[in-house]
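Note that one protein chain of the assembly has been removed; the remaining protein chains are unaltered in position.
Going in written order, the chains are labelled A, B, C, D and E, and every chain counts its residues from 1.
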Amino acid sequence: MFPTKKVQSMIGSRIQVEMKGDEHLLEGMLESVDDYLNLHLLDTVEIADGERMRSLGSVVLRGNNIILITPAE
Amino acid sequence: MFPTKKVQSMIGSRIQVEMKGDEHLLEGMLESVDDYLNLHLLDTVEIADGERMRSLGSVVLRGNNIILITPAE
Amino acid sequence: MFPTKKVQSMIGSRIQVEMKGDEHLLEGMLESVDDYLNLHLLDTVEIADGERMRSLGSVVLRGNNIILITPAE
Amino acid sequence: MFPTKKVQSMIGSRIQVEMKGDEHLLEGMLESVDDYLNLHLLDTVEIADGERMRSLGSVVLRGNNIILITPAE
Amino acid sequence: MFPTKKVQSMIGSRIQVEMKGDEHLLEGMLESVDDYLNLHLLDTVEIADGERMRSLGSVVLRGNNIILITPAE
Partner (left out) sequence: MFPTKKVQSMIGSRIQVEMKGDEHLLEGMLESVDDYLNLHLLDTVEIADGERMRSLGSVVLRGNNIILITPAE
């Protein structure tokens, strides 16, 4: 499965995303993704050292600034 | 709704934008957005620690340097 | 007006540009802009803390490294 | 062999990847790669100073934020 | 004149280039440039605080990592 297909397969489930220049992980429910890996997350929270920091709600992330995407455990 | 459509749906309302390399959030009224997520904001202010820092007025943001976009509360 | 059109509308007037990795703002007269937001500025000066630092004259800025563009006051 | 073909030839074997802004190497089994060098890794672990730090499992890496890819020894 | 045309007009003359993540300016004779602003410089030297630091000779610079280009005085 190609990398973008892999991300599409996670729609509807919670994922963790590491962004460039951000110290914290973002975790949210993947609502949509496009070919550039732009992401729309719902119920998004910032996570640092395994703890929830801040609630961000609905968030759009720019694909080219994503470092990595992984399913939330 | 695709991520770029989600951003288009916010035209006319206030959004917060985190830019790469910027320490502060930008908050403004979304006037327009294109397919690259380049944004034109009006009445833009810098925000740090929940307080207004500096008024920037009309601002164009380069899409590829956007980390995240979220509706202003 | 789309973000790139907004920038085109500023041709002939002075703008301020924040570049990625630069601590200072650049201010100059916008001579031309293309679809990638590459900019050609004339009479460009570096500005830090509201004061003119260094005169750069004619400068070409690479669009993808622009953080934000705003009209000079 | 072109660089992207070289990476495709590593599918099914373990690779090490250095990402922009990450202090640690990522090592995992290359499951898939596309033309942008987006990668899908399985059994991914973070490595620092030659030691395993953290297990990440299935990970998608954004190609434009990859610095270098090398076969794991 | 469009920004890329402006750079093409400098072929054969010496230019200064500020690169992302580099502390020093590069100065060299512009041999060629393409549509992405990739540059080929000859007789390139690193400059810091107005003094020549290191001679690099023939250098290819990746366009998307250029911050700004200006004619050498």
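Annotations
Quick note on the criterion: a contact is a pair of C-beta atoms (placed from the backbone, for glycine too) under 8 Å apart; a residue touches a chain by one contact, two chains touch by 3 or more.
Remember, predicted model here, so these are calculated numbers, not experimental data.
By the touch rule given at the top, the unshown chain touches D, E in the complete complex.
Residues 1-4, 6-7, 18, 20-21, 37, 63-71 are the ones on chain D that touch the missing chain. In the full complex, chain E contacts the hidden chain through residues 19-22, 26, 31-34, 38-40, 44, 56-62, 64-65.
By definition in this document, only the chains that are shown with their structure count from here on.
Separation of chain A from chain D in touch steps, taking the shortest path, is 1.
Without chain C, contacts among the remaining chains split them into A, B, D | E.
Here the C-alpha atoms of chain C line up with those of chain E after a rotation of 60°, rounded in steps of 5. Judged by shared residue numbers over all numbers used at their interface, chain B and chain C contact each other through mostly different positions, with under half in common. With centres defined as mean CA coordinates, chain D is found 37 Å away from chain C. Counting partners per residue, chain B has 20-21, 64-65 as the residues that reach two or more other chains.
Interchain contacts link the chains end to end along an open line, per the touch definition above. Going by the touch rule set out above, the chain pairs that meet are A-B, A-D, B-C, C-E.
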